[in-house]
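I have a structure I would like to understand better, so I am pasting it below and will then ask my questions one at a time.
Yeah, one chain of the complex is gone here, protein chain that is, but the others are all in their spots.
Chain lettering (A and B) follows the sequence in which the chains are written, and residue indices restart at 1 in each chain.
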Amino acid sequence: MSETTYAIRLRVNGVAYDLDVPARRLLSDALRHDLGLTGTHVGCEHGVCGACTVLLDGEPARSCLTLAVSVDGQEVTTVEGLTGSDGELGPVQQAFKDCHGLQCGFCTPGFLTTITAGLRDNPDPTRDDAREMVAGNLCRCTGYQNIVAAVLRAAELTRSTSPGDGAL
Amino acid sequence: MTTKLFGDPIPRVEDDRLLRGDGQYLDDLGNDALEVAMVRSPHAHARIVDIDVDAALDVDGLVAIYTWDDLDGPMAEPLPLLIPHPTLTHARTPYALAKDEVNHVGEAIAMVVATDRYVAEDAAGRISVTYDPLPPVVGIAAARAATDLVHADVPGNVAARMRQSNGDADAAIEAAPHRLSLDLDIERSASTPLEGRGVLARWDTESGRLRVWSSTQTSTGLRAAIAARLQLDLGQVDVIVPDVGGGFGVKIVHPWPEEVLVAMAARALGRPVKFTEDRREHFIAAAHERGQAHHVEVGFDDEGRMLGLSVRFWHDNGAYIPYGLIVPIVTSTQLLGPYKPGAYTVEFESLYTNTVLVTPYRGAGRVHAAFVMERTVDAIAAELGLDRTVVREANFIQPDEMPYDHGLMFQDGKPLRYDSGDFPASLDKLKKLVGWDEFAAYRDEARAEGRRVGIGLACYVEGTGVGPYEGGHVHIETSGRVKVATGLTTQGQGHQTVFAQIVADELGVPFEDVEVVTGDTRRFPYAVGTFASRAAVMSGSAVALAARRARAKALRIAADALEASEDDLEIVDGIVRVRGAPESQIALGTVAVLSNPLRYAFDEASKAATQFAVGDPTKPPVPEGDEPGLEGRDYYSPNQSTFANGMHAAVVETDPDTAEIRILRYCVVHDCGPMINPRIVEGQIHGGVGQGVGGALYERMAYDEYGQLLNASFMDFLMPYVTEVPEAIEIDHLETPSPLNPLGIKGLGEAGIIPSSAVFAAAIENAEGFPIRSMPISPSELFALRREFGRDGA
Partner (left out) sequence: MKPAPFEYVRPRTVEETVAALGEAADAKLLAGGQSLIPLLSMRLAAPATLVDLNGVEELAYVRTDDDGVRIGALARHAQVERDDAAAARQPLLRQALALVAHPTIRNRGTTVGSIAHADPAAELPAVLTVLGGTVTARSASGTRQIGAADFFVGPLECALRPDELVTEIRVPARGPTSGTAIREVSRRHGDYALVGVVAVVDVDGDGGEATAARAGYFSVADTPVVLDLTDTVDPGPAWDRASEHAMAALDPVGDIHASADYRRHLVGVLTRRTLASAHDAAKLSATIGAGGRMAADNSGEAGS
């Protein structure tokens, strides 16, 4: 009665992985448990909290609402992929540190990926833009004040680095 | 030159790791472990007739199934009553797996262990339980009416009745020039941290030791509970708390059924076992903090001074009461806030209902308390036509009356005695911050434009740093690095940073050289836990005291080595040196080497130390009463809590048509004494305010009359997004130091949330012009009130 598995390939943070997973394996679980990339967190498994948000072909997506088999061959960026290749924190990560934008850190990876894509699409957000950018992610610890500040700070940091650095 | 770190808003050391995705939360661990799914009751109240596991047995990947019949010895007994109380005469706690009866939707009936969670759920789904449903008791009214009982042997559904008083309130009310009677209802919701509960256990057969990781707020409490249940020596059990994705109170409950069951299974199966709850489970199988219904009688004079205050209330404690009466006891005592009514009586009944158990959630009874008191004071002001701040000022305990003893017993069994605080000064700051005196003009302008705006304020006092103790261990290693351990736990409060700031200051070492570990019984085995805004006060003080001991020893040895007097020595950037003669110096790491009389030179550090001669050759190398090593260990155990306070003000706008409620301004003045890290303090306030907004305007556990929780998901349980919280939270601080601990600090973990329901009720009432006596409130409910008070013609 063993479950059928499917051979898929995922490119995660620029690295190709070959996996054998059952069809029902959620992308969140495949990343966390099959690939050991535990930076993406699971808060609700019904798509509301946003903690599981990764970038799928560059666009934010809820990994808990995605079957791994469904995204065979696609590119996934997780929080681990936001750190620079030299080990330095990326601008969004640095901004969160500068602004005390995290407390327990559980929701944070979902915010980081979302904001990374958001700033790519809107590199010079207003305060309202910044709030809108993170309006689909839940945080229980911070009351969001410093997260909004971190978005604006990340925009600053991204603008101040030379083109091609930092942002995706 | 090391600058003072206490008071420095330095960035957190935790952040780098967490931002890279290198956090180690419970479910990140144990990838090799078997996983658990639970069979849970779908009924609020039922007898279990039969549990049939046959259909589950051939699920590929199934390892084991447990029901109550499989439990032995202490495992088969009801889970412990953590905090007994003489008035808690009818305490009932759950079994780890339901025995004959289930008393709330979500109660655990069977545990399935399998190769992964998917398979475990498959097997759990095939287990067939036959029930004989019983009538469920839901809500305070039904519990009081007691037409049906939750527990057959608990008459009237009453777990406890408690009364405290100071003076004769009834007589004072009777004799007072003015009297008011109020009924006030408040429902809270639940902690709902983003990370649910989880536990991982490994039994090592070779060493006969059990290692447990749990997303818990108490390492030592859990360790003791597991050891007792599994009949192991305490010394055979280690509990390590990994990164925790938020607690807010719910994770102080221990042991959860799953915690002892997973430990038991790991040992029985000889394989690591892990349980990670899902979101629905967190709603129906963790804990909430729920409702209270209050009846207030108050007598007052022409200035609004309360001459007598009598409060009776009914507390819904859910199906079981393992955490005791903390929530209603806190309400009883913290209700007094910054005021000194002439006489006070408080009486409550704690009632069972067939719903999830009720334990403290950030605020822990204080939110109810502030709501009741602040609505009462506002009602007094309305009755007399006085400004709401003026009535408060008339009732304040004055700074020169500190310490102020209320003549009551607080939740820690100690006298409710405020140690410090300046309430008039706090109120003054708040009025300036929000522009209290200018508001009436603003409101008139808004009215002319057809807008409805209102302002509210609410005050609270919070007992923090509750005992009995915490401990700290500071170990200066031969490398010069300082390893600090304390037994309580961390869920995002920045303890690694804050405690390092304290120790770095105390010792005179660079901040970067200090490393802090919390919540690991291997590193510090005596502790209580993180809750009740106590960690900074308790462990902050303990590590400070421990650091002082280590420092004293370092100076003693250094003085010997440098042939100087201890009084002439200072420690700067980790170097002990003679003040004014800096060439006479010795690194702390070297002092650490000297503190341990070794025979063998293991490394450069031990070789380098040979240039110094310490000790008296005529005495033993380790003198009487001393120990090798450069360590300090100490405990902070106060005689009472230290009382922080705060006041919030909010300006809201209500839509005349849709009754939607918008927050225009939110102001906080708080006093937690001197702040170790102001940025972390503000973060705590922001978070508390966010939860306060949720609790006042969005969140409610929606039980139907059958005891079904209708909103057991984030879709229908409405936690605020960024769009629901104020765009700015304006904060001002007051610092009245505590005389009770070495750092003069007070706790503030709950500061952001305590007055929230009170302040929003007040602001909405001010906007609408009719009383708001029940919280939370939604636009739909506001609309209904408008109809009731005949105000719905916009």
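Throughout what follows, a contact is a pair of C-beta atoms (placed from the backbone, for glycine too) under 8 Å apart; a residue touches a chain by one contact, two chains touch by 3 or more.
Computed from a predicted model, the values in this text were never measured in an experiment.
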Among A:Arg9, A:Arg24 or A:Arg127, residue touching the chain not depicted: A:Arg24
Touch with the omitted chain, as defined above, among B:Asp27, B:Glu121 or B:Asp238: B:Glu121
Touch with the omitted chain, as defined above, among B:Phe396, B:Phe643 or B:Tyr721: B:Tyr721
Residue in contact with the excluded chain [from B:Asp183, B:Asp405, B:Glu563 or B:Glu660]: B:Glu660
Residues of subunit A (touch criterion as defined above) contacting the omitted chain: 3-4, 6, 22-24, 26, 29, 45-47, 50, 53, 56, 59-62, 64-67, 69-71, 114, 135-136
Contacts of subunit B with the absent chain, listed as residue ranges: 117-118, 121-122, 125, 278-280, 657-660, 698, 700, 702, 710-711, 716, 718, 720-721, 723-724, 778-780, 783-784, 787, 792
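The working rule: only the chains that are shown with their structure count from here on.
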For subunit A paired with subunit B, centre-to-centre distance based on mean C-alpha positions, whole Å: 29
Subunit A partner contacts - residues on subunit B that touch it in the complex: 11-12, 14-16, 18-25, 27-28, 31, 58-60, 116, 118, 191-195, 243-246, 248, 278-279, 491-494, 679-680, 682-691, 713-715, 719, 721-723, 725, 727-729, 752
Partner subunit B, residues of subunit A touching it in the complex: 1-3, 22, 24-25, 32-33, 36-46, 48-49, 51, 78-80, 83, 89, 93, 96-98, 100, 102-109, 112, 127, 131, 134-148
